[in-house]
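Note that one protein chain of the assembly has been removed; the remaining protein chains are unaltered in position.
In order of appearance the chains are A and B, and numbering begins at 1 in each one.
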Amino acid sequence: MKELSIRALQRSATTIALSVLATGVAGQGADDGKDDWTLHAQHIYTAAGDAIEGGTVRVENGKIVSVRSGGGSGALEAFAITPGMIDLTPGIDMGHVSVEQSTEAVFGQSAALGLDLFSYRWDRILKSGVTTVMASAPDYNVFSGLSLCLKTGGEKTISARLVKQDVALRAAVGTQPSSGNRPPRGSEPLNFYFRRPTTRMGVEWLFRKSYYDTISAQQSGDSDNRVRDDILGKTLLGQLPLAVKAMATQDVRTAIFLKEEFGIQRMILTHAVEAWREPELVQRSGVGVCLPPFRASGRHPDGFANDAYFLPLQAAKDLFDLGVPIALSAQDGSEAGSRLGNQAGFAIRGGLSFEAALAAVTIQPASMVAIDETVGSIEVGKDADLVLWSGMPFEPTSQIIGVLLDGQLVVDPRGDSE
Amino acid sequence: MNSNMKTQRGIQRSRNTFFFAALIALGATLSAQTDGKIVVEAGRIITLAGEDIENGVIVIDNGRITAIGPAGEIEKPWDAPVVGGPAFTAFPGFIEAHTSSGMDRPNENFEVAPFLDIRDSIDPVSYYFEDCLRWGITTINVQQGAGCVIGARGMVVRPVGMTVEEMMVRPKYGLKISAIPKRGKSRSTQMQSLRYAFDDLRRYLEGLVEKERDERGQARREALFQGRDVEGEKNKGRAMGGTAWKVDGLEIIPRGAIDEKHEPLLDLVEGRYMIFFHCGSPIDVPHAIEIAETNGFLERTVLVLDEDCWKAADAIAKAGVPVILDGGLVDQRRDPLTGEERETFVPEVFEEKGITYAISSENWNDRSLWYQAALATGLGLSRDKALAAVTRTPAEILGLSDDVGTLEVGKFGNVCLFTGDPLSVTTWVDKVVIEGRPVYDRADDVRNRHLLEGVTPQGTAPPVADEGDEHDGDHEEEHQDEDEDHHEDKDEEHGEEHQDEEKEG
Partner (left out) sequence: MLANLSLYLTVLAPTGLLAYTPQTAGDLVVVRAERLILTPGNELAPGVVLIEDGRIVGVGGDLATPEGARELSGKVACAGFIDPWSSLGLDPQSVRDNATNPAVRTADAVDPWHAPHLRLEALRGGVTSARVQAGISAPLGGIGVLLGLSEADSPILLEDACVSATLGVSRPRKVDIFDRISEVDRLVGLIEKGRAYRESQVEYNHEIEEWEKNVAEKEKELEEDFKKAKKKREKDLEKAEEKGSEFKEKRYREDKKPKRPKFDVVSEILARVAHGELTLVVEVHRSAELRRLLTNTADFDRLRLVIVGATEALDHVDALAERRIPTIVWPAPIGDVRRDEYSEHDLSLAGELERAGVLVLLGGGGGPHARELRMLAALAVSQGLDRDGALAAITTRPARAFDVAGRVGALKSGMDADVLVFDGDPLDTTSKLLYCLSKGEVVVE
């Protein structure tokens, strides 16, 4: 008598989900050893120099052991291979439930605490070719704690997936941090939402106050918040980048002026829709810019400000030509056509060269958060995070036919993967 | 709220200024040649009716293609202007199989409003039509949105013209019916309204016939009584056509006596309109087929489908109707029990079942038909099929195959000149010719420069207010000052689990 147990199925949902991804698990490791692979493609775009025409990549024990031209065919064939892509602002946060409500300036908490690795979004991002992401708390606070970088697949624990802990301090200027706050009205003065900034300038004030207090504490030796001082101190010393969400032109200016005022060494502007409007300022400040997804209308609504900002297609190229480090992001886009690879395609449409677009989704975001020693390009010694394409990468007519993460084949290019 | 409205009007004004500036640039070219005679040269001509032509020439006269072939074989008329060159790839314009964009508002409050015509709602100045030119769409089937029970009559237009008449390719073309519940309704009440509309029509017609018969009978008796000669009454109407239910005796009613609310419905039942039946979920498909079959217009029905209607593909195959794929190309669903994600490439399902399908960009205004076709290729559809789904097949479905869909002698001279392969992300539409008239040149496209470079040309105001996304109904995306924000994930909305779990009460 067969007993069907839905509960048993639910318990092993993980296994099922993973096994669906890794179809042909039985046929894995066609080479010697379980996770050793030889990949061959007509074009290998390493993001570390010139493309290799007709080359092979050898992967062993989760690392890349060789990259060379020639080599005949391998177990896995593709038209092109690129490094696994990296997204600094992916759509995997858990919404308001992971936002610290007691204060607008959160320093010591890591975004890792608020992640749900069982969310289906991880699988989606992984299948879209993004192997590493920077996970941050949602930007409802002025300072939202520490972000971390982790892989998008593998065992569902933070420790197994961790690439680097505490890669950046997350901050935001603009309207989002103040959007949930109300000015005091009528009774209920004890509601803690009332005590927080309710405008853009209030947000900036809190930002400035935090740094001011830290610097005062450093000078006087007396501190009311040692965690804050420690972390903000690191940003001043350049040991920790500050990743700031700055959508509108005025937000970009505010962020850069704050950087220059306090001497924050490393800053990344994320969701930076209108960074292109301040080219000289952005260039001279040395900030890195992480762009949002491109939209055909160019218009990016800001629900919190009841406003909209404009991003032209050429923005990536313009910033690149000025020498500004740029990264691209898919943000919440997980549908076919809106994924990170497609964003690189649009950047190319706007005039960016292929190599620069490739870098903007691989080595550049990696170097912005200092994880470029382990990921971001196809080089010997780095993690075996690779994406196999059926055609020219980033063209909408191309499909991602294979993904390797830490040497594990998570999307199999051989036979049916559906 | 008031200040908002004023700003809106202000925005409207500056938007119009911007557009008119752009249009003047375009208009210059428009007025230059008005007789529809032109020669198009291209390094490669994709005809979609056979092999591509290398270094080819298309001759268009009186708006139609009179010759097409390799440059050496075609004689070019001496008095026709020449556009294009070896750097370009010529391509028949894309055909938008179904859209509700380009209108003042896509939906009407009336539930059953087949007496309305969207020609009164199309906005020739809308950005949508400008975007069509920019992306190479040259024929558009505009229909009412899905927020109706039975909607207005639609039309097929070209994206050029300052008035609706200039834009018109086929007026009074098609009627929109929606199985998706209109706001405030559920599926069962929507179906009731649909059935009721036709029942009401039948009762109305029967009532008319009965009344006329009674009057005639009485008149006859009166004449008999008075000793007058009885004249035979001529039947001033037409017997009821159609393949389903009929009202006996309708020929005695002159068609003009049927009120304007019921007349288009009668035409519908008699099979005179193409029907675009919008389905939002698999259960809508058998409902739609039932309504169409019972009321005699199944043969003229085209189903407009949202993503997950592919599950009802068997029913569609059985009914033998063509479909327009209105949702995204890929349906992503999560199994509520196992949490497993399942992705279905929708066109492939229809391909396998042998159902005629066209791809529409309605829900993807952002990227348009070329992008849809490109993505479809990447997802597994062959290049030929992907291209057909946005050109030849919509032409077929709309009954316009004689005029558009491919580059062949006798068809409209609708040609797009691309800077490269139409499906590549690096390619742009450089010029567009519609019925032999050059109507778009990227060099003069002011707004495209804005979209590409962010440059606002002097003398114009930046187009701040955009069409934005389509509304299905008239709700505004308001963001309230709430502490909590909902990341309403698309799947969670479709997610079966959440709704069921609550017990009634």
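Heads up, the rule we're going with is that a contact is a pair of C-beta atoms (placed from the backbone, for glycine too) under 8 Å apart; a residue touches a chain by one contact, two chains touch by 3 or more.
Bear in mind that the values here come from a model prediction, so they are computed numbers and not experimental data.
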item: Chain not shown: contacting residue from B:L337, B:V409 or B:V455; value: B:L337
item: Touch criterion as defined above, residue of B:D104, B:D314 or B:D384 at the omitted chain; value: B:D314
item: Sole residue of B:H98, B:R134 or B:H287 that reaches the chain not shown, by the stated touch rule; value: B:H287
item: Absent-chain contact - pick from B:G50, B:G72 or B:G227; value: B:G227
item: Residues belonging to subunit B that touch the chain removed from view; value: 181, 184-189, 191-192, 196, 199, 203, 214, 217-218, 220-222, 224-229, 281-283, 285-287, 289-290, 293-294, 308, 311-315, 318, 336-337, 496-497, 499-500, 502-505
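FYI, only the chains that are shown with their structure count from here on.
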item: Distance from subunit B to subunit A - Cα centre to Cα centre, in angstrom; value: 39
item: Subunit B contact footprint on subunit A (complex, rising order); value: 6, 9-10, 13, 16-17, 20, 95-96, 101, 118, 120, 123-124, 138, 140, 179-180, 182, 193, 276-277, 295-299, 301, 303-304, 306, 308, 310-315, 332, 334-337, 345-346, 348-351, 390-391, 394-399, 418
item: Contact set on subunit B toward subunit A in their complex; value: 131, 328-330, 332, 334, 337-341, 343, 345, 364-368, 371, 374-375, 377-380, 383, 423-426, 450-455, 462, 464, 466-468, 477, 479, 481-487, 491
